[in-house]
Structure formats: C-alpha cells, structure tokens
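Take this structure first; my questions come after.
One protein chain omitted, others in place.
What follows is chain A.
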C-alpha cells in the first residue's frame, strides 16, 4: 500500500544549451590532450613552489615512489593501469642513479621525472567525455527504466511498451530549480551533493540531464570504476577520477589543479564534498576541503586574470539525496561501528558487482520506493546566497561584490591562509544548507523514533552494549510509538517553520498512515528489515545496526529530547 505523494509537479525541462558542441565539458574533452598538458604544467609549477630545493624535491619523489609501491603491493585494483609497476620501477631506478650526481645535474633530471609523474596522473584523472556514448547511455537509461517502470506498474499485457510512467514519477526533484537553470547559463555551477550510496552518481547524472543542464564534470572515486557497469556510465558522463589511495603531494596538486582549471574554463562540476559515502548514515558534518578550495581558487584566478572586466561567477549548489533505502547500508554501518569501536583501518571495498546493482534497480523500479532530490539555493564561493541574477547578497539582502573578498590593499591578491579559512567557512555553510534542505521521509522518522525509544529504555547501556542486545527482546507498543512519533513530527514542523529542515509531503496526514508508510519503506529491500510489525501489531526489529543507520539520518537536529 502506498500513501499518495502529492501530485508530482515534476515537469520536463528544456535543455538550456542547444547542441552538445556548446557544452563546456565537450570543449574540454575535444581538447583533452592540450588540457591535460596545461594541468600538468600548472601542477608542476605548484609542486616546485612547495619543494624549491633539489634535496626537498628528491625527498618528495622518493616518498612518492615508496608510497606508490606500497599501494600496489597492498591494495591493487582492477582499474589500475597494467604498466603501473614498470613505470614506478623505472622511476625508482632513475632516482637511485641520481645519488652521486651533482646538484645541478640532479635538479634537471628530477624536474623531468616530476613532470613525467604529474603528466601520468593528469592523464589518469582526466575524463573522457564522448558525445556519442553520452547520448547512447542517456537513451539506454531512459529506455530501460521506462520499460521497467511501466512493465511493473501497469498490470496489463503490453504495458511493457507503454510510456505511462517515466523516471520523473520515481524521482522527485524539489527546490531551487529555476534559479539553477538560469545561473547555469551565466556562470559556472559547482554542485555538491550529499553522498550515501554508490548509486548517487548515476542518480545525479540523470537529475542533471532531466533539468536540461549540460553534462557536468564529475569527481568520482576511482573505486567506482572497478565496477564495469559504473565505469561505462561514468566515462561517458564526463567523470574525472579521484583516487583516494594516492595521498602524495604530486597527485593531490594535480587533482586540485585539474578541478580548478576545469571550473575556471567554465565546466560545470560536481563532486561529493563528503569524500566518501556517509558511513554512519548521518548527513555529512565534515567535508573534504581540498576540492572545495579549488572553487575558491578558480574564482580568485578569474578575478586575477580579469581585473577590470566582467568575470564568470562560480555558484556552489548544495544538493541532498533522500532515500528510504540505501543498498550498501549493512556494510556501511559495519564499517562505521568497527572504526568507532576500535580505531582500525578498513580499506574501501565494494561487494556489489554489476549483477547486484541490476537486481537492486529492478526491485527499486518494481516496488514503491521513491527518491527525492532537493536542490539548494545557489551560493557564491564564500557561502553567501545569490539572487536570481547571480548577485551575492548579505544577510540584510544588500548586494556584495564577491571580488572584495580577495582584495587586500585595493587589489586582488593570493593568500593561501586566507583562502583556507574561506574554504572552512564555505564548508560549514554547505553542511548547514544540507540540514536545511534535507527532506524528512516517514521512514526516517520511524527509524529515528524507534531507535531513540529503545535507547531511552536502556539508559545505562552505551551504544555498543545497546546494539548487542538480542533483537528478540526489543518490542515497542504501537500506541506509545505513535505518540512519540507525533511529538517528534510536531517538532519537525516547527523546525521547518524556522527554515531548518524540509519534509516530504507524505509526512503529513494521519499518523497511523504515516507510520505504516515509513515502516513499509524503511530499508525496504534488506534481507533483515530494520523495522517490522509483529503479530500483535507492535514494533520490532530484525537488525538493530541497520536501524541505527537509518536513524542517524535525523541526528543533528536536537530531536532527541522530544522522545
């Protein structure tokens, strides 16, 4: 049984740019070779600035080789290049040969090695957007999703070939769409969504397309490219690869330069600022500052290059993805708990191959479980809201010139420490926007309330002791549960009034129905359900860890005191 979502207003949006050749991402990929070289050259200069002497440079190179070899030994992936070991062995040999050279000779050779490494990285990071395969992928997704939806929903022979339902009925896009579409024409968009599931990348790709926006450049974790089906999607959607195993200076500089330059060239960009999927199920609180800082740098460079003229402005758009169900939840929460329980390192691993994903997709489209995507207000790179014309506004609604943030002594200047602070402020603003535009689902509400109630009933137990309780012993009487849900929902309404959170339309109405909707949808496809009704109609759980995961979605709103 499904509680009706308010009539879906989602409409089809016309593309804001006519042909693919106009898209910035296409321009970038057409000149891929030149762009990669430009990135390499800039990164090379940056690394040289940080490591000015021969000795420092050689030490850095040695450390890089060492780390790369360790990585290959310990954690090699399918997606890694075949010639990798040879490349690094050769670099190592060349470095060893430098030990008894004079400093001048060594410097020349070291520069050459550094450039070679950086060029390799830049090439690896760079995306490979192809219009033909982009179109093909897009049509493929649309076609098959359409078949799945219609075949599953309309119980008539031949429904399989109808187009009564489309993805737009499954995925609700809410929020500041008009502003986003308008500003995407006059500025560069940097979209920063929350990250809960590997599916986010595909989902957001679809969202961007269906909003009529040109393809974005993705910063996607390299691990995703291990899964072949993802690799195909990503490559054709213009993804650039982020390898979180590589923490060496040349790599990090190259990655940042890539992103900065792409933004500067006007390519709409998307990355997940949380870094990896949220392990706990909670909305990200700490963002990775590296890629965020590239938006600030790109904006500053734009002002620097163009001191008097009009500058293409960069807009940061927070987005939250709201699910009833996260495919990887059981593993994510296990990761989270084992890290929290005992500080140990867990390499990222994906148990979900192409087959599992297809299975999930099939289930997703055949059963009632909706996803909603909230588009936040556009921000400038300092985290100020902007108006419909892209002007930054202060808290009193007065227009601010973003350039002024980079001015000292009446001219635009580069100050790394200043921009680090700006990055931190931007990151805080994005986190608070996440909480503000997050849409509470019935399933989040029931998970939150149930877990908190069990915690309240065992005040002496810490989290781990609580999670170890046998699930058979945990029962919540239905009436009591409903009452608490009402109290918490009231507070959610209150928070919405204050502009601190949003909620799905299905959260309103009779609490019995809302609870039923939530219970049916929370973690719907898991083998062990986080919440169920027992024979007497009371609330039980089959997996407390999972329940904890879904509960975490509403942590951070101070709702605990209403339990």
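Criterion: a residue touches a chain if its C-beta (ideal position, glycine included) is under 8 Å from a C-beta of that chain, and two chains touch if they have at least 3 such contacts; residues count from 1.
Assume contacts and distances are computed from a predicted model.
K.L.:
Since a chain is absent, check the UniProt entry for it and pick the matching name: "Response regulator receiver domain-containing protein", "Iron transporter FeoA", "Pyruvate ferredoxin oxidoreductase" or "Glycerol-3-phosphate dehydrogenase [NAD(P)+]".
P.N.:
"Glycerol-3-phosphate dehydrogenase [NAD(P)+]"
K.L.:
May I ask which residue of A:140, A:400, A:482 or A:513 touches the chain that does not appear here?
P.N.:
Looking across A:140, A:400, A:482 or A:513, the contact with the absent chain belongs to A:400.
K.L.:
Have a look at A:382, A:488 or A:546 and name the one touching the chain we're not showing.
P.N.:
A:382
K.L.:
Considering the complete complex, identify which of A:105, A:415, A:465 or A:560 is in touch with the unshown chain.
P.N.:
A:415
K.L.:
By the contact definition given up top, give the residues of chain A that touch the hidden chain.
P.N.:
382, 394-396, 398, 400-402, 404-405, 407-410, 413-415, 417-418, 421-422, 425
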